[in-house]
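Single-structure report; data block below.
Apart from one protein chain that is not included, each protein chain of the complex appears where it belongs.
So that you can tell them apart, the chains are marked A, B, C, D and E in the order they are listed, and the count of residues begins at 1 in each.
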Amino acid sequence: MILVGTESDIKLFNEDGTRIDGRTVEELRPIKIETDVLNRADGSAMIEWGGNKIMVAVYGPREAYPKHTQDINRAIVKARYNMAAFSVDERKRPGPDRRSMEISKVISEALTSSIMVEKFPRAQIDVTIEVLQADAGTRIAGLTAASVAIAAAGIPMRDFVVGCTAGKVDGHIVLDLCKEEDNFGQADLPVAVLAKSGKVVLMQMDGDLSEDEFNQATDMIMRATKRINQLQREALTTKYSEAIAGGE
Amino acid sequence: MILVGTESDIKLFNEDGTRIDGRTVEELRPIKIETDVLNRADGSAMIEWGGNKIMVAVYGPREAYPKHTQDINRAIVKARYNMAAFSVDERKRPGPDRRSMEISKVISEALTSSIMVEKFPRAQIDVTIEVLQADAGTRIAGLTAASVAIAAAGIPMRDFVVGCTAGKVDGHIVLDLCKEEDNFGQADLPVAVLAKSGKVVLMQMDGDLSEDEFNQATDMIMRATKRINQLQREALTTKYSEAIAGGE
Amino acid sequence: MILVGTESDIKLFNEDGTRIDGRTVEELRPIKIETDVLNRADGSAMIEWGGNKIMVAVYGPREAYPKHTQDINRAIVKARYNMAAFSVDERKRPGPDRRSMEISKVISEALTSSIMVEKFPRAQIDVTIEVLQADAGTRIAGLTAASVAIAAAGIPMRDFVVGCTAGKVDGHIVLDLCKEEDNFGQADLPVAVLAKSGKVVLMQMDGDLSEDEFNQATDMIMRATKRINQLQREALTTKYSEAIAGGE
Amino acid sequence: MPRDELGVLSEIKRSTILRQIKSQKRNDGRDLNTFRPITVQTGFVTKAPGSAMVQIGKTRVLAGVKIEEGEPFPDTPNQGVLTTNVELLPMAFPTFESGPPNENAIELARVVDRGIRESKMIDLKGLVIEPAKKVWIVFIDIDVLDFDGNLIDACSLASVAALKTAIVPGSTIGQKDFQLPITCTPVSVTFVDIDGTLVPDPDLEEEQVSGARITVTTSEDGKLRAMQKGSVGSLSMDQIKGAISMSFNLGKELREKYLR
Amino acid sequence: MPRDELGVLSEIKRSTILRQIKSQKRNDGRDLNTFRPITVQTGFVTKAPGSAMVQIGKTRVLAGVKIEEGEPFPDTPNQGVLTTNVELLPMAFPTFESGPPNENAIELARVVDRGIRESKMIDLKGLVIEPAKKVWIVFIDIDVLDFDGNLIDACSLASVAALKTAIVPGSTIGQKDFQLPITCTPVSVTFVDIDGTLVPDPDLEEEQVSGARITVTTSEDGKLRAMQKGSVGSLSMDQIKGAISMSFNLGKELREKYLR
Partner (left out) sequence: MPRDELGVLSEIKRSTILRQIKSQKRNDGRDLNTFRPITVQTGFVTKAPGSAMVQIGKTRVLAGVKIEEGEPFPDTPNQGVLTTNVELLPMAFPTFESGPPNENAIELARVVDRGIRESKMIDLKGLVIEPAKKVWIVFIDIDVLDFDGNLIDACSLASVAALKTAIVPGSTIGQKDFQLPITCTPVSVTFVDIDGTLVPDPDLEEEQVSGARITVTTSEDGKLRAMQKGSVGSLSMDQIKGAISMSFNLGKELREKYLR
């Protein structure tokens, strides 16, 4: 769906307190995680989150190449976030752009923080995140699935990385922005944490938030990540997990 | 000459059974092959075939570079087919495009099939094919000349690679398409074979052919390659060969 | 200032024998050289010459990289001349273009001629010339500053490289072209010499000059380079030198 | 570490494959002239005008079709435009690297493209909005997700399946949406030569022991539409004629099962 | 010789830095929550519509603003365009190489850009010449000349200072020159985590011993405008909240001292 109009035309919040897609402020979109979806990769996962469909493959640890990129003390984690040409409304030219390069960098850093990289000196771990269909929140959904794929590859991790987005829409703080809220909202706050400690490994914000609003948003995110981490764990034990009703 | 008009306007076949350029269905355009046309190259050849003018240079066998491209069992053959900016009606931007990359690949594979590559482990043989003037059938003309240049470089070969094109024009199967037949015909079938065995090392087809038409076209090609191989051999012994009347 | 009009409209030479910016034919624009302007670089200099502002940094000698670029007999000098995006009237796209690649090459060659490169086999000396504001004569100003930065880095030199431009404007030979003279003049002759011997290490010319005019122009340049070399030397001893009135 | 090769097969594996072929069996136990199991799931990317996820054995690709307004080529002012691109994602194989398409990806895309273009599967003349000015551009983009041989047929099948379900978004320019005009259903069948025997739909291990490759694309009217001989090695004309006639049979089978 | 790393600190230097932090002192002797000495020189590039040379300690950057006519983006026909680019010049550090921006330069440029864009510092609606056809494009280009840590804040400060002095060259299209329409003054403050302590404005040696990084961009109306957590390592939510409140204080100080 494409909304036509200017910011002011668009009502993102209904009078009954529900959102444009009918959810409550702290309701997640449906999430489904499946592991071992690919044959070649050492580990893989597919996540569906709202309309997002994202596939992740992990190769490694294997010798880092080219040699001068090797770190003698630890493995390097190279995530590559990419949007398929057909994943977005207007066809995307293949190949990396500035946005995807930045996202690849922050995802690599977030994953590195969760992996026992010191066990694999001179190695590299490749994580390919392919967005097959995009529907707001792809970086967080991709990162959340990547952590599952890494676990599925048997790579030792300190903890899961799990994320969620919150934002501001028509003055309200809401969880897990949908496409229209992402395009026409007032703030966007994607966050990823280590599941057990709740420590933040990825955070980006743009828009306009007071300190109060920031606290409200991060509280929502922290609660949501607990539920999503549950799905991550189930997907690994049962190869498949699904939460259709995202509310608590 | 540029033909203006739509497909249906253009008559490619005359009522007397001759073609737009006056040839009969199985008549080749004039072909001229000359060897040792360059000073630096280890082997070289120039072919003129109809309005095509193509120069080929061969360097090697020499150590493959970069090192990780080396094959410990055989030489790799790297052909590079390129059209000069001025070789076609509308100026071509310098540098490889998708078409030339595909042609370089199938030519490399065809030549590899003819060279005793197992005699030169870790080596590479570079074949540069520069189209100076293009007039339909450049890939086959370039490949035919390349095989001569490789022989001229003294590189041991199992056999010559020799090729010819056939196609369908106004419903008739004809040999060696000219530019207008290539642009407005119904099918195009470039083929290259090993001269002695007649085994196919390059074949591409596009358009629309029945099995019968395919057989008719390949029969013509097989007959033509015998004549063209004769020119290849003469060019090597006398440094120069020419067939002005291509018919049998 | 942008001059609008055609060549013939623009008067570059006044009736009193002065130039469009008031200078006499053999008068330099103000020049200011400062050394050690940067913290990281092994040597650095900033030159202001008319409206030009150019910063130069030198790193090295250090091991040449990648290895296959090493010369076992001498250091290689890699100068990189670059214009900042904001340095010219119309925003310049970042990255090298054909002009800057040519200038980088002739500057590298000129500097190599002045440095005792034979003392540093397998090494490389990197010289970055960044034009922060451009106002005609940037290659010569950058090269003149680069020679100072190399001295400031303590790299042994045979001699300073020092340069100046002359040109033809409304039929008159003049020294040190300003922007309008450069754009609308009839000839442009940038020259750089070794300070002591006066031997030429960079010379480019375009436009239209008789032999007599060439001799007149090079005589002016040779006289000017003596004065400019004086500024180079002062900048090194006092970290700062300035010549506001460029005439003798 | 060399990154651009697809690995080398053990001598034992190699001789097993050759021995099986001699006794008319394939590497994975199937009969000589059959494809591996195939699944085709159209509409996988619900937001794209057309899409299809295809698995052939363990090879998996996803084709997506986008259809956008644009300018025609100057020499075909009365036709829409078709472009085909394949991405060999690093996800699909340990040595695939990100970056611009290499010669393998380009050959693959061009062979797939030729089968569709030369069969005139899409009636490009039905994609003109304003002659010489505005036409519909059909973008076929294919993600290779999992690689176990025979990418040409997998990509070709996915593209044709995606196109057959594709909708032209006329409503975005104030007209009506309409089905992409389709005139026929080309199917490509790819063979490799293993020790003198041509077999269709090779898996990766078979590709590693094989010589020449040949692809034959046919349409339901009994016409050859495109061919491509690939890889080092040669084929006799008899082998090629055998491949052609087998392509008509297998093409018919695939068309009826997966491209209704 | 690896070229892409920023060097490694000696163990002694490393432990000195950690020891000092424990006793509430920084590497260079300053207090925990202070910036290094700052200078801002606007108008350095007299020929550009706006420019600022900024030094923070030994880090030096030059931002130049160019404003040119161009076309708006199709989805924002009634807005001017803003683009931000950073060049990590080989001049600035021994291992910086020339070439297209790497991921560090891109992240840097995008974080700087977001601070300016999301604060709506520039009233882009005031930059329309002819709706949907012609608008002013504001190019911010930043040369990194000398690198000693905390490039984000240096580039951000230089950009904001350059924009505040920038003139739109209306006279080139037969209108009047006018001041770039500015609505607020965003300031970014970047912290790194050294052994559990978050400190602002790290120098390079501090960056080399540190874990996670966080940048908070605020405006004078007490709003958060942009944030970016970077580098390997994690931060507790309490650390982040601390950083936010410190950012408001330091942002106010910088705004008043250097961005009047």
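We adopt the following convention: contacts are C-beta pairs under 8 Å (C-beta built on N, C-alpha and C of every residue); 3 or more make two chains touch, one makes a residue touch a chain.
Please read all numbers here as calculations on a predicted model, not as lab measurements.
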Missing chain: touched chains present in the view: B, C
Selected residue (touches chain absent from view) among B:T35, B:S87 or B:Q186: B:S87
Absent-chain contact - pick from B:S108, B:T128 or B:Q232: B:T128
Missing-partner contacts on subunit C, residue numbers: 68-69, 98-99, 101-102, 104-106, 109, 112-113, 189, 193-194, 197-211, 214-215, 218, 222
Residues of subunit B in contact with the chain not shown: 38-41, 44, 51, 53, 55-57, 59, 62-63, 65, 80, 82, 84-91, 94-96, 126, 128, 130, 132-133, 135
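In this text, only the chains that are shown with their structure count from here on.
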Chains touching both subunit A and subunit B, listed by label: D
Given subunit A and subunit E, the chains that contact each of them: none
Maximum centroid distance from subunit B, chain identifier (CA atoms): E
Per Cα centroids, the chain farthest from subunit D: C
Approximate Å spacing (C-alpha centroids) for the pair subunit B, subunit E: 58
Distance from the mean Cα position of subunit C to that of subunit A, given in whole angstrom: 52
Distance between the centres, which are taken as Cα means, of subunit D and subunit B, whole angstrom: 26
In subunit D, residues with contacts to at least two other chains: 1, 3
Topology of the chain contact graph, where touching chains are joined (line, ring, star, complete, other): line
Pairs of chains satisfying the touch condition: A-D, A-E, B-D, C-E
